[in-house]
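Report on one structure; see the data block that follows.
Omission of a single protein chain aside, the complex is shown with its protein chains in their original locations.
Then we have chain A:
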């Protein structure tokens, strides 16, 4: 069981309000991802849930019970830190067993759980090493192992993969997703990498300056961003946002169109532009095309085979059914 509810939660450091009143419900078993730009309050929010910071006002409920004043250890949550926070003087085995020893569990039960966790995480061969003798990915797994042996109501991850290289990150991403499927426990995962958010989440919470901009499934956010911030933040490469006269033609202050929803043609199309930099990824090619109606070049996705000369003139056709319209406040127009 791990249902977490935040009701009008605020947090201030001195005079600075980092989290304005915030309401959020995380259902049992859900994989929730907090994303947002650096400094938007993701870590702070996670630490409030963990109990490592006191909330300034509001209520946090875990499984329907008020947990606002409950100490971190009693909330039944386990946290994986960005720096892993392993205990350097203890072996991997002792690290993983630490929460169980603190809970005064019997040695047999401890051994059983540590062995089981090590098997799940492929750590069996490393149990007697110190954290200093492990690679980044292995340390990450030890940190996760230390969290899972407690069988917590929910896991909290604060950018757990940001210290790993790209290849390892993809691997660990899968492992964490798989772990979630296997354990079926609530997980809250903080990241500023929107690829992680899109691939792992059941539910994404987009934050900006402590405010929730939108909550929804990855595809909901992708297909129906509630405002220009979410539209620009979710998706890679970014959605093209165009404002001014061209947007007015569609009765909107701003229009948005994703790179994959623009068709390229050498001869016809409503938008004319000049090809700038092209990024060849093999599978796809992204062209940056400067159109006369916008300052920023538009990004257009095309098949991997297509090559265009730098400086060539092309015509673009946005697919009308994928066009997003936003009003002067930046809110979506249906």
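List of remarks:
Basically, a contact is a pair of C-beta atoms (placed from the backbone, for glycine too) under 8 Å apart; a residue touches a chain by one contact, two chains touch by 3 or more; residues count from 1.
As a working rule, contacts and distances are computed from a predicted model.
One chain of the assembly is not displayed; among "Sugar ABC transporter permease", "Serine/threonine-protein kinase RsbT", "Signal recognition particle protein" or "Cytochrome c oxidase accessory protein CcoG", its UniProt protein name is "Sugar ABC transporter permease". Across A:50, A:67 or A:275, the single residue that touches the chain missing here is A:50.
Only one residue from A:23, A:57 or A:83 touches the chain missing from this view: A:83. Note on the undisplayed chain: of the listed residues A:59, A:73, A:248 or A:277, the one touching it is A:73.
Mapped onto chain A, contacts with the missing chain fall at residues 50-52, 71-73, 77-79, 81-83, 85-89, 98-99, 102-103, 146, 150.
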